[in-house]
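My structure is below; once you've seen it, I'll send some questions.
A protein chain is absent from this complex, but the other protein chains hold their places.
Per-chain residue numbering starts at 1, and chain names A, B and C are given in the order in which the chains are listed.
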Amino acid sequence: MMTHPAPTQASRNNRTMKAAVFAEPGRIVLEEKPIPRVGPRDALLRVTTTTICGTDVHILKGEYPVARGLTIGHEPVGVIAELGEAVSGYEVGQRVLAGAITPCGQCHPCLDGHQAQCGGKAMGGWRLGNTIDGCQAEYVLIPDAMANLAPIPDHLTDEQVLMCPDIMSTGFGGAESGRIRIGDTVAVFAQGPIGLCATVGAKLMGATRIFAVDALPERLAMARSLGADVTINYKERDPVQAILEATDGRGVDVAIEALGTQATFESCLRVLKPGGVLSSLGVYSGKLTLPLDAFAAGLGDHKIITTLCPGGKERMRRLMNVLASTRADLRPLVTHRFTLDRIEEAYDLFASQRDGVLKVAITP
Amino acid sequence: MMTHPAPTQASRNNRTMKAAVFAEPGRIVLEEKPIPRVGPRDALLRVTTTTICGTDVHILKGEYPVARGLTIGHEPVGVIAELGEAVSGYEVGQRVLAGAITPCGQCHPCLDGHQAQCGGKAMGGWRLGNTIDGCQAEYVLIPDAMANLAPIPDHLTDEQVLMCPDIMSTGFGGAESGRIRIGDTVAVFAQGPIGLCATVGAKLMGATRIFAVDALPERLAMARSLGADVTINYKERDPVQAILEATDGRGVDVAIEALGTQATFESCLRVLKPGGVLSSLGVYSGKLTLPLDAFAAGLGDHKIITTLCPGGKERMRRLMNVLASTRADLRPLVTHRFTLDRIEEAYDLFASQRDGVLKVAITP
Amino acid sequence: MMTHPAPTQASRNNRTMKAAVFAEPGRIVLEEKPIPRVGPRDALLRVTTTTICGTDVHILKGEYPVARGLTIGHEPVGVIAELGEAVSGYEVGQRVLAGAITPCGQCHPCLDGHQAQCGGKAMGGWRLGNTIDGCQAEYVLIPDAMANLAPIPDHLTDEQVLMCPDIMSTGFGGAESGRIRIGDTVAVFAQGPIGLCATVGAKLMGATRIFAVDALPERLAMARSLGADVTINYKERDPVQAILEATDGRGVDVAIEALGTQATFESCLRVLKPGGVLSSLGVYSGKLTLPLDAFAAGLGDHKIITTLCPGGKERMRRLMNVLASTRADLRPLVTHRFTLDRIEEAYDLFASQRDGVLKVAITP
Partner (left out) sequence: MMTHPAPTQASRNNRTMKAAVFAEPGRIVLEEKPIPRVGPRDALLRVTTTTICGTDVHILKGEYPVARGLTIGHEPVGVIAELGEAVSGYEVGQRVLAGAITPCGQCHPCLDGHQAQCGGKAMGGWRLGNTIDGCQAEYVLIPDAMANLAPIPDHLTDEQVLMCPDIMSTGFGGAESGRIRIGDTVAVFAQGPIGLCATVGAKLMGATRIFAVDALPERLAMARSLGADVTINYKERDPVQAILEATDGRGVDVAIEALGTQATFESCLRVLKPGGVLSSLGVYSGKLTLPLDAFAAGLGDHKIITTLCPGGKERMRRLMNVLASTRADLRPLVTHRFTLDRIEEAYDLFASQRDGVLKVAITP
């Protein structure tokens, strides 16, 4: 599978790599950094494809704080370059990906099923490009490799699986946390990459009527092609009113929030039936208020479930199952391609949502 | 069991009864009203014992709007006086109670397990003393009798089962919605009657460390006697800090809100571990804000579950099982007793939380 | 919607109707019987379309005992001819169907979510054509009408919804009880009408690899067209071996039994991963043995879940949602059509599985 030999550890230790690092608010720049050294439970990946996430844009803008000099990026597809001495079951040269969330699998929360909250700190499982160096680089260290390296079936390309580490896992997680059942009516507010994947996930779980809400016509068109039954451009119609009318006032069984604003969160509650689930994926900033009328003053048996991107290799295996089965094809989400050298350009495009961009593929 | 014959329908139709009705904000008064006529799916109960709920005080104060002239009260214990012609499986003279929530069992939400949201409107299952006449009266009509009349075992007194219709069902519901597991650490904010029952429910489900928070020493003492492991008087200590310290920063698995204020809701979030459940029982007014730091900006895998008092005769049967088993004894919650004639006095005491009052028994 | 006026109660009480009744083992015959009288909680349907179930064949053969003279059939589609006086929310002339299982919604098991076990007796919810007269007749009485009458959307034909009362509800129930998740691998043993619907249900819930097993090539072809990824003719290949090989020895996450034999039940266990779910739909006769090697002597964390057809109008509404959404089209399952007059002929065809028959539509 590898066409050129992996560099030896010795040679790598003397070498540097290119990496996109957070310099200061407003600046993510490509720098030379040492290739990381591999600890006993780690693996080193040579990154073959990665991408930029909305969260990375928050980091770029200084809205989400990370250490200066940190390599950004949490969606790695690559090839194993080196394995820690305590890692078994893999081999150098193997083609793998890892989730954005890299749980250890062995701490109390992980063993209790809360892998995204690994270690017991909020978002503790999100390490790549957050608390340790990420994968917008030529190489990335994957911690707790045995829990996280997911081999990629040969017949799936890098781009086909590029949504697995975060977008697909998060979006599907929104549908799963909503406990969608066959015959459910679902609303998905915002049809960015994560919202689109939530729409796909809702359909995969058996929702039979899916309302997709956004303001960009091309995103609504994409939503429809991926499974939405009704699309609503909120600049043209009040989505709350439209959904309540279309459901004869009944509301939806599950409302998925995929943006992280007061408006979308509140709209979710307003279209939700009593007893329904508000499945929240967005990253909120500022202030978030529960409208008590829509919340039935706390007496509506509403459930608000937040979900951080599920990670770990079993999750990744299941997501690749979906792609291998052709039940869903997420390739249309990759709208633009850049080499790592041009990543600053890619950030500029992605952050501005120009040219119908959904996701960009970055190839070191 | 009945010591005097049930009045016949004919005789009742010419008679009136005493009932506590909402006159205007600030005034619930005892009036003479006609005894209700029984429809085909209804049952008429002669009320033997009932009580006043915190919600009734909200009604009294005009904070929760109901129609003027409505009979208040949703916690009926009594004897069947008459059965609708479509009702089978019961007989006149039988001693029964009904839940505060009286689901029909046959509408879409009921058949889907959302009985408290009967009919699909928020709180739709709460009819007694809300949308139809309640039970602070000599007689009360129970709608959809077959789904709601729960026979009382002979060896349980009226006062023993008086908490079943609302307080016990709601409080236990808070523990159940929290999905408490053996070995969990739980915090219960507010130890009024519902919070105390949440504490009991948490213990019954296997929580092994229960923090109970309130400001009234007698309520904290009651909490301790009913199963709390640690009591915290929030006037003396910051409960958030105290709980985080006591759990080595880990937080609790489940936090139960049993008051309905921003402060208690927010404290629940602040002591909750990532991945934990905030089980909310309170009736909120004003405004409710989610503190984004404690909410991990939406990425903490938190679950906020609201629960309206579960009703229906099966629920009531299970709650009476608990009392019959002596696993819990809620008689200490009844601190004062009044005849129906003196109900205005009872409201005055109860609303002011004087004299260590927890619940009052009202006997027509 | 009705093109001729409903007969009045008076006129009907003097009239008879045609009904297929169980005469004795081996003989179901068309007879004249009085049109049923409507009790307060009942509805009378004029049957417009119905069908024959595998269970009816068991009845015909005397393998499942019912009272002589009982009208057979539990899959009614029709028009409301009369409503009991305690029934509200419907009107005469409305086009509806009812599930094979007609729960009361108001007994203890119903209120606890066990509607198919209504009343607390095993299979208690199965009344039509079992403990009360069924619907292979011109008219059928639906008990507890308010819990069971499901209005049919205008744009769906009788034949489109004919699978809802039993086949679709049972088959989907098999997938649901299996708790199929996105990315699961599933095996469905037997592809009769119920097995085919289980295959559809598995796909709707997100299974990404479905093995369908049968011996009839036309059923395997139908399975493939409805969503199976791999079909296995057990007369050509050992399905256990084939599935284990295809999954690299891992086995399936969920195995659905849709026939009711030792062989299929046992094969399910043998292809099931440790920790997996055997979802059982079949009606077993004779003897059923758990092969201890495949059952890991009881230590494999296996789950065996049996499911009786879920009923009630909410269930029917959800199933019709699926059809209305075109997520699934079950019309191909109706392979033959007969008038009620020719029902004995229909039984003969159906029982012999001749001519590629899957389901027959019977129109009175």
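Note that in this section contacts are C-beta pairs under 8 Å (C-beta built on N, C-alpha and C of every residue); 3 or more make two chains touch, one makes a residue touch a chain.
All values derive from a computational prediction rather than experimental measurement.
Within the full complex, the residue among A:H74, A:K203 or A:R315 touching the omitted chain is A:R315. From the options C:A122, C:A215 or C:A263, the residue with contact to the unseen chain in the full assembly is C:A122. Residue C:R250 is the one among C:R37, C:R250 or C:R354 that touches the chain missing from this view.
Contact with the chain that does not appear here is found for just one residue of C:V92, C:L156, C:L244 or C:I304, C:I304.
Take chain B: the residues that touch the chain left off the picture are 172, 175-176, 181-185, 201, 204-206, 208-209, 229, 317-319, 321-322, 324-325, 327. Within the entire complex, the positions of chain C that touch the omitted partner chain are 109, 112-114, 116-117, 120-124, 126, 250, 260, 273-275, 280-290, 292, 295-308.
Contact between chain A and the unshown chain involves residues 40-41, 84-86, 103-113, 115, 144, 146-147, 312-315, 317.
What we mean here is this: only the chains that are shown with their structure count from here on.
Spacing of chain A relative to chain C, judged by their CA centroids, is 40 angstrom. In this assembly, the C-alpha centroid of chain A lies 42 Å from the C-alpha centroid of chain B. Residue positions 317 of chain C each touch two or more of the other chains.
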